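A protein chain is absent from this complex, but the other protein chains hold their places.
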Amino acid sequence: MNDSDKRLDRVRGLARLPAVARLVDLALDEDLGRGDVTTEAVVGADDTIVRAVIVARKPLVIFGLDVASAVFWRVDAEIEIEAGARDGEAVAAGTAVLALSGPAGAILRAERTALNFLQRLSGVATLSRKFAEAVAHTRARVVDTRKTTPGYRVLEKAAVRAGGCSNHRFDLGSGVLIKDNHIAACGSVTEAVRRARAHAPHPLRIEVEVDTLAQLDEALAAGADIVLLDNMSPEQAAQATIRAHARSVLVEVSGGIDLATAPRYAEAGVDIISAGALTHSAPAVDLALDMLAAAGGAGA
Amino acid sequence: MNDSDKRLDRVRGLARLPAVARLVDLALDEDLGRGDVTTEAVVGADDTIVRAVIVARKPLVIFGLDVASAVFWRVDAEIEIEAGARDGEAVAAGTAVLALSGPAGAILRAERTALNFLQRLSGVATLSRKFAEAVAHTRARVVDTRKTTPGYRVLEKAAVRAGGCSNHRFDLGSGVLIKDNHIAACGSVTEAVRRARAHAPHPLRIEVEVDTLAQLDEALAAGADIVLLDNMSPEQAAQATIRAHARSVLVEVSGGIDLATAPRYAEAGVDIISAGALTHSAPAVDLALDMLAAAGGAGA
Amino acid sequence: MNDSDKRLDRVRGLARLPAVARLVDLALDEDLGRGDVTTEAVVGADDTIVRAVIVARKPLVIFGLDVASAVFWRVDAEIEIEAGARDGEAVAAGTAVLALSGPAGAILRAERTALNFLQRLSGVATLSRKFAEAVAHTRARVVDTRKTTPGYRVLEKAAVRAGGCSNHRFDLGSGVLIKDNHIAACGSVTEAVRRARAHAPHPLRIEVEVDTLAQLDEALAAGADIVLLDNMSPEQAAQATIRAHARSVLVEVSGGIDLATAPRYAEAGVDIISAGALTHSAPAVDLALDMLAAAGGAGA
Amino acid sequence: MNDSDKRLDRVRGLARLPAVARLVDLALDEDLGRGDVTTEAVVGADDTIVRAVIVARKPLVIFGLDVASAVFWRVDAEIEIEAGARDGEAVAAGTAVLALSGPAGAILRAERTALNFLQRLSGVATLSRKFAEAVAHTRARVVDTRKTTPGYRVLEKAAVRAGGCSNHRFDLGSGVLIKDNHIAACGSVTEAVRRARAHAPHPLRIEVEVDTLAQLDEALAAGADIVLLDNMSPEQAAQATIRAHARSVLVEVSGGIDLATAPRYAEAGVDIISAGALTHSAPAVDLALDMLAAAGGAGA
Amino acid sequence: MNDSDKRLDRVRGLARLPAVARLVDLALDEDLGRGDVTTEAVVGADDTIVRAVIVARKPLVIFGLDVASAVFWRVDAEIEIEAGARDGEAVAAGTAVLALSGPAGAILRAERTALNFLQRLSGVATLSRKFAEAVAHTRARVVDTRKTTPGYRVLEKAAVRAGGCSNHRFDLGSGVLIKDNHIAACGSVTEAVRRARAHAPHPLRIEVEVDTLAQLDEALAAGADIVLLDNMSPEQAAQATIRAHARSVLVEVSGGIDLATAPRYAEAGVDIISAGALTHSAPAVDLALDMLAAAGGAGA
Partner (left out) sequence: MNDSDKRLDRVRGLARLPAVARLVDLALDEDLGRGDVTTEAVVGADDTIVRAVIVARKPLVIFGLDVASAVFWRVDAEIEIEAGARDGEAVAAGTAVLALSGPAGAILRAERTALNFLQRLSGVATLSRKFAEAVAHTRARVVDTRKTTPGYRVLEKAAVRAGGCSNHRFDLGSGVLIKDNHIAACGSVTEAVRRARAHAPHPLRIEVEVDTLAQLDEALAAGADIVLLDNMSPEQAAQATIRAHARSVLVEVSGGIDLATAPRYAEAGVDIISAGALTHSAPAVDLALDMLAAAGGAGA
């Protein structure tokens, strides 16, 4: 193979993961699987090369450029794409985040699916940026939860990171989190922590969810590595943090925390604030595709 | 295994569609694919039969009970499920929408994925109900768009119907919608409508998007079956509707319409109001799984 | 491989759809999944570059060149392909519709699967052309039905269009067709049409199947947009058409219509003739792959 | 539904193969994937239990009952099915080959896909029966080829057997068939047979395609187990058969053989007649679904 | 749904995971996808109900009963299965680990695939048991690596646990393991640990691979939670362990450790011994299926 023989396939990053490719397939099946009756009837096979841009209509943090590009290329590999921003970048209203050049019909068929990915994932990144900024004056980090759109976890968690927050465990297999039901099933916090330490994969810390300061003390005594304070007030959290930090134990808080309350927990000294809203309730941001003059045209 | 042990597959409705089954697979792969290290380490294979309920924490319109049930059954077919509400039903805070009985470990493994589907789809149904109610005093109907979560179109569109709104075209193959680019490509509205009528599948009406009253007149003259008024004010829409109805042509309005402005368009006499927000920005609703006493226990 | 002819991904058109890619995978799994024992044993890894053509043995309308090309490229991306005809073109016997150049072993492995797609889809296009020509002197159009080969709908419907006929609804979701069972379930034609108009997606016309002129009158009074006359004679159809056209209602006829009877219905003035035979009974057309002299050979 | 009739999973036979399940998925995706807008709008969720039969409209050999049943059960597992014939059985016009009982909406949604499979596969079985009968007075057997509908090989080959014919090799991996190109690539028939014997899996016989009697003699001398006479007349075939049988070598003939010419080859003494038409050009047979009175109804 | 309406589907445990179901599909495709020509030709559709047992020919630790059962049920849901041992159990030669009753043809078709899973996974469990016993007199645990059979990770890691060993990180996403390349890329161990602590998901410990005692000291100073000693002798490991334990840091050793050397490392005081051989080189164990007398037969 010689040097010039470069790129097989321009899809990059997360969009190359088999699970993401399956999601893109589902999306194309559902929107394009029966063709585009309007374009076929009115325009025919529209192979005119056109230029278009995807533009942020409002200020936002962009995320999903790789996936959006992959959607365009799945529909037609001839489409040329140039990025005008990088994933995770905060862009002003009017910014062209992707510039496209390719057959008009293909760009129009892929447009909606590409935008649907982009506006959702950028919504997550944009909201994450707000949370990150809300606690930036403290040492706390805001993390996501497993309350993600089913099928989108790897994408939404990357959007969270791109927005400036951090990730909690990816799934049930990448973090030990002992809750009420586990404790009930094995008798005590102490026993639960002992079993976790004996049997769980050693690369994982042991986190214990506690509702009260009494439970906190039991968890600390049992040797938890992290305590998760569920639905405590910032004041209680501050008190709990002092006790936990005395034993070098990390403190996480959760329970309906929003942009208004996050700073109060952060200022209480906790290490980690988990917020389901980052992924389950981020509104879509406003992005649109604008067609430009046909490529090669006079003024182009 | 004894004779009585033969049962058929209980998954119902949309959850039986291959595309939905693929989405459920993606979701289970991502959350359970590596096991549940906490339960395995702390409790072991937890086959204790327990009872649990999924409860609405706030008033909401529930949707997705079939999919949520399918998630539980995919994880363990032994789980028994009884519905406490029907898809599309408005339930009060505290309502148990599903009652479960089955192995504790399986219920816990499936919990998050089932809830993630349910809280998102019920969010769409709940917002759709609000839109439907906002225009209930008129003859207008509110419809969705193609701005759905990629991979979720069949589910989200069903949630929209369950909430009391209607569906626009499902995809690019189930509706003719002539826009600027199509008109530009073939020269005129008249020619575009002629071609659509000649070549598109005859079960489809011809819809034309117009930005001005002049374009409206051209579309009406060309024989459009439906006109889509994009970004017009309610006043302009009222005027356009009079002209269109004089020719028995349906009128749709679109463009950032929200709960506040929808009634004004409806009162202007339009037939259809399309709102992307129904699917792209419906916040998740609050649902949770509560474990009850172990099944078969004394007082249970 | 020469430098000038390297493309990222040359698969085009329908062959890029995920559902078509899955069908191609099924086909390759079944024919090549265990290797080619003859070639491996007798020739070894046969990477000699050869030239070959796919030739029409009889006059036919070609369709499926994109899919056939995709099959070759799935087996070996090094194969170069040049089309000698365009999808939908009527070609004479002896026409080379595709010219191939590539490794002998790969071309032989892909040959049968590519031809199997091509001979079936071209069979549909060829029969469609005959139907289209049979009614060309009238304003009627011949359309397909849902009686397609399962898994092939998007391909066979495209072959029908390429042959010069039109498409009926793609699936159960892209057309409203009220039949006996629907009417029985809701009480009357009038009520069925009313409900369809109230609840079905607005981009869809309302079509009602009728067996008698009495039913026709009921459907017209109820406001149907299209009537489907099932198993009526051309004379009855003519009579029905007069009544329907008086109300600007489209008329479709169906029921075992063949090349001999289609013109009689067309001449009766109906708008649409649907024929299941277009897809369910089109015989395969005769195409074969001929190997030429080895590429680069003296006289080649 | 009575209690005794609930089965975990009733899909049987070929319909359980993963590749067939994938094909059924493709078929359901394409026809039901967007719902049934007519039934939903006009009837709602139609769970009335009805009875229906699938009836042969003409005499035919039925095949595909397992797959058709699987389609119904994939749409709704509550459907009860009783077979009125067995795969491979020749049935008279009017025979109810399947009797169904289940929710009306589900039966209607699955109807077309189930019939599409059944009418195509029974078409193959019916044509195969005719070929088998045409040579029944001889010791020849008629076999299929690899000219099958892509994705349908395992089904169509079973239909061929059900019709009374036999199967040639399943794919490129389950039979050694040395053709011109192989001989050209390795120099001589003798060398090609030697290599096949040395390297191909030992459970496979060595078959050599020959066009002339001179090639036949070379193949026999080389030790072929089977000779394939391509495009020879019945007279030539008779002569070739005498020579081949003298060496206990099987004789196959191929090349556009149809129902008229097959007996002449069979009477010439050949062992095997291969006919691509069995699978690539069998017309669909006529089957339809008739709804009966509602189950449990008075007169039912 | 009433009480008696129990099991939809008897597949349990890991065999229900989508990824495992896909692997089972691949396996059935490859062995059964073209039917069983011998049984079909010689016996026909063999629905005689027979009994059979899967027997351990040698002492072994059994694992994979759920997957093997799933294979049988995928081929025919009528097969009844009773387990004679539990996953993870050490069984004597001659033990019947599964007793089957069902159609002869189906059992024979599924036999090889079921055994292939069982003999491989039990091989892993059996070897893991030997490692576990080799260090049972110490507090060390033996863990697996990512050197698993591609596609089998979740199954092989479960077999390792069933054998009595433990799991290292499941994948690249469920454990932080800083190696040479990472350190080189960011300049120093200290900086690498700092970044991992700042950016990696907080439920994960920070593990650092070290080759020398100097590197060990640097890792300890940097605040590693775990150190991985690569290719050290037991004596070096002992020395390293003393230093690490002084800081409450866990010690793992790796590098070609086998059954002979594992106890020496364990006695040196290390916490964790990782051994790729557990999964990449465990020989298959000897299991076979024996047919018993036909069910219902006189003496049965």
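A, B, C, D and E are the chain letters, set down in written order, and residue numbers restart from 1 in every chain.
Everything below uses one rule, namely that contacts are C-beta pairs under 8 Å (C-beta built on N, C-alpha and C of every residue); 3 or more make two chains touch, one makes a residue touch a chain.
Worth saying up front: this structure is predicted, and the values here are computed from it rather than measured.
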Touching the absent chain when the full complex is considered, from E:A56, E:V176 or E:I257: E:V176
Hidden-chain contact residue, picked from the options D:K58, D:H137 or D:H199: D:H199
Residues from chain D at the interface with the omitted partner, ascending: 141, 143, 166-170, 173-177, 199, 201-205, 207, 225-226, 250, 252, 271-272
Positions on chain A where the hidden chain makes contact: 1, 3-13, 16-19, 80-82, 154, 158, 161, 170-171, 174
Contact set of chain C toward the excluded chain (per top definition): 6-10, 25-26, 28-29, 32-35, 40, 73-78
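Here is the rule we go by: only the chains that are shown with their structure count from here on.
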Distance from the mean Cα position of chain E to that of chain B, given in whole angstrom: 41
Chain centre separation in whole Å, for chain C relative to chain B (CA means): 32
Geometric centre distance via CA averages, chain D-chain C, whole Å: 22
Residues of chain D touching at least two other chains: 6-10, 19, 26, 29-30, 32-35, 40, 154, 171, 174
